[in-house]
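Note that this complex is displayed minus one protein chain, with the remaining chains in position.
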Amino acid sequence: MSNDISRIKYSEGILREENPRVLMQSINKRFGEVQALDNASLSLEKGEVHALLGENGAGKTTLMNILSGLYVADSGEVAIDGRKVDIHRPKDAADHGIGMVHQHFELISNFTALENIILAAEGGRLVIDMDSKHKELEELMPRFGLHVDLDANVRDLSVGVQQKVEIIKALYRGVSILILDEPTTMLTPQEADSLFSVISSFTKQGLTVILITHKIKEVLKVSNRITVMRHGKCVRTVRTSEASEKLLVEIMMGEKSSYKGFSISEKPKTNKIKSETMLLVEGLTIGEPKQPSLVENVSLKVQNGEIVGLVGVCGNGQMEVAEAIYGVRKPNMGKIAICGKEITGGSVIESLRAGAFLIPEDRIHQGILPNLSLSETLILGPHNFLFKHSLMLNFKRIYELGRQAIEDYQIKAPNERADTCLLSGGNIQKLIIARAFLFSSITDLNLLIAFNPTNGLDVMSAQFVHDRLLEIGSSGAGVLLISEDLDESMLLCNRIYVFFKGRVVGELAHADFDPYVMGAMMTGGEPND
Amino acid sequence: MSIIDFLRASLLQGAVSYSAPLLTAAMGELLLERCGMLDVSLEGKMALGASIGFLVYYFTGQVLLGLAASMIIGAIIGIAFGYIAVYLKGNQIITGMGFLILSTGLASLIYRLTIGIRNVAPEVKTLDNIKLPLLGKIPYLGQVFFTQPALAYFAYLLVPIMIFVLYKTPLGLHIRACGESPRALDTLGVNVFKIRLWVSAVSGGLIALGGAYLPMVLTATYEDGMIAGRGWLVLQLVIFGRYLPTAVLLGSLFFGYLESLKFSLILLVPQLPPQLFLMLPYLCAMIVLVFSQKTYRPESLLKPYYREKKN
Partner (left out) sequence: MISINKIKLSIKNWINTKFLQKNRLISGLNGFGIYLAAVIVALIINSSFIAWAGGNIISSYETMIQVSLGSAAGLGQTLNKCTPLLLAGIAVAVGNRGRVSNIGSDGQIYMGAIFATGTGLLLVPLNMPIYVLSPLVLLASIIGGAFWCGIPGVLKARFGTSELFTTIMLLFMANFITDYFASGPWRAPEVPDSISRPIATSGFLPKFFGGAHVGIIIAIVVAIAIYFLIEKSVLGYKIRTMGDNPDAAKLAGINIPLYQFGLLALSGAIAGLAGGIEIAGLDHRLMTGLSPSYGLMAVLVASLGKNKPIGVIISAFLFAILMVGSDSLQRSINLPSSAVMVFQAVVYLSILLARTIREQ
């Protein structure tokens, strides 16, 4: 392929004479059966903020992983400043000034911030001179408007600060092409704004920044140009000044979505109105020797048919409250009751018997049995009620249930005996939802706890999950939704409790939902306008 | 029986001497575990080190050759294990068990095939105690700490070397990073696989050296089963030492002391069956282990690193 890139057309009417900073041409990448990247091409200019927009699974991260050397493309070429380069390993990318801050940080939590930043860039000496490195960084950080406590252990730092450490790490290596993968996932709205202003200052210094995201609003706020990806292809590149939300959604979704409603053969049992209050939590206090105030005097309520959200920055007590309700954690003080039946300090099986069911946060590590058949994964949990009076399993029934679930939820799997690990993320979540419905059909489902249920799912699967949650709510059960996605919580919930440092600092009804108000509460500040 | 009996200089001198093989092997395993791998075949490596070291020393008369031979064989087994664990991503516990039986069997087999059948077990001249010039003259402490065979001094020197390497050099930072999060290190362009393989080799050499200590310093002969669980003990030592060289040193001293003590106790308390005292180190190890479960562990211990991870 010739280096004469002036012959290449990219983006209507934007033909430049200088070479683009980065040119990726016809990149292909396949993982087993999945074609993750299909002839993808991308060009980036110097000093711009370029957004890579697309839903989960479109190929954005894969494409950037190839640019940063973590993956190797099956075919295609990359050129930097007009010259073709071979990037086979992260080191090659680093040599060309490319650095990536991943969605899940590549930080070592047991090291200090300083150790993380200088890792693999210590200089060639035999001994590391920590003091001089310290000084170097104290001079570097203000240049980019950043500041972190270099001697703090990363595990003690908040997510927003950890992200800054990652960015400083890249800057310390003289990165000139910075890739940020879904940077605002775990940030409050205020922290996200702070990040964007930092990004603007980067580009003023000549850095090229690539922003991988699925959030349209963000893209419109901070980028110069936007490339939309879909099914592994770079579909279109537009200038942000010429783009709108409607246009971007159209490009992202392509043909009208083929999502229709699903009909389920076994509807959840309509909850006989035993009590109005599905979940009652009073004065819940949880503390550990090293962390005395994980949860402080929390009280909350979920009524019949409500979807209630627990919202807050990760680590402010929402998870511990859910763990206490589900029986995974024993509270120090307080009372928890499901449908009037007290289960404080009980075990998981007691919560299950009281009618609580969990959709876990990490569906793979907490939800499935990878090497057992998907039917056996399906019954995990309901098994306590399916085989109550027999010693032996009834495999006929198990596989029957598996077949039914595959059909009802359109789960993509070879058959009901296939190993669970073969399923894709979206299908796994469908299986887990099927499990919740199975549970509700053989025993009372009074409270469904859903923990980041659409994490990493594509739009169709996420919509499916949302519909099912609404369905469960409308059948009379209560739903407790713990999500880091504020938009999702605002979409689904009737009420939201906002958490900060283990306390409930606010309770809002649907009509009063405001992301900035909640963002302020989540970080302990006053809502500013 | 009074407190003085427990603090006799010769007893403590023996403690320091008995602790040296534990310490050497423990430094090797500490390095390995800090890098994210765990080798259960310690017992076998030490046996093999003892066997090969003894044989080479016996046939050549050169102590250094024997020690070198044991380190080389340990490094070879270490590389084999490392290759399977790092490049082939094999399960380290299962593979380690295979190497355990292989090394234990080889140690005995090679010895017997080489020595053949004899009436009297072959012996070597054990290393003499070297009394250090000035320090050896200090009363009590001089005898305990500074009148030891050369290998013991080497073992103790390993501790500051290990501390220096792990905490003050870039290599040490990389090794520790490998144990915490190899992916983080890989994305920064460092070859994680090579580091783990080299550490495997060095660690194997040190562990085998620890085994060689036993025939060369303590018993003068080789016997099947002479390692007597020390390898397993070292595995636990690294855990209750919280992966810190200094703590591991103290732990080794403690168990060296127990070993030194048990012979005295058997003599002092003839009413009780000797087996009771022989069990003492193992019982103590178990008790200490129970109370050190919630300690720090390198985050990526035992996890093989896959660069292209999809689900």
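For clarity, chains are labelled A and B in written order, and residue numbers in each chain start from 1.
To be clear about the criterion, contacts are C-beta pairs under 8 Å (C-beta built on N, C-alpha and C of every residue); 3 or more make two chains touch, one makes a residue touch a chain.
It should be emphasised that the depicted structure is a prediction, and the values quoted were computed from it without experimental measurement.
Enquirer: Out of B:Leu12, B:Ala25, B:Leu106 or B:Ala155, point to the residue that touches the absent chain in the complete complex.
Expert: Candidates B:Leu12, B:Ala25, B:Leu106 or B:Ala155; residue touching the omitted chain: B:Leu106.
Enquirer: Which residue from A:Glu376, A:Asp444, A:Asp458 or A:Glu484 sits in contact with the chain not drawn here?
Expert: If we include the chain that is not displayed, A:Glu376 is the one touching it.
Enquirer: Tell me where the left-out chain touches subunit B, residue by residue.
Expert: 40, 84, 88-90, 93-95, 97-102, 104-109, 112-113, 117, 224, 228-229, 232, 235-236, 273, 275-276, 278-279, 282-283, 285-286, 289-291, 293-294
Enquirer: List the residues of subunit A that touch the chain left out of this view.
Expert: Residues 32, 326, 328, 347-349, 352, 358, 360, 365-372, 376, 380-381, 383-384, 387, 390-393, 395, 414-415, 417-419, 422 of subunit A touch the chain that is not shown.
The criterion applied here is as follows: only the chains that are shown with their structure count from here on.
Enquirer: Inside the complex, what are the residues of subunit B that reach subunit A?
Expert: Contacts found on subunit B: 168-170, 173-174, 176-177, 180-181, 183-190, 296, 298-299, 307-308, 310-311.
Enquirer: Which positions of subunit A touch subunit B when the two form their complex?
Expert: 31, 68-71, 89-95, 100, 102, 106-111, 115-116, 119-123, 125-128, 364, 424-425
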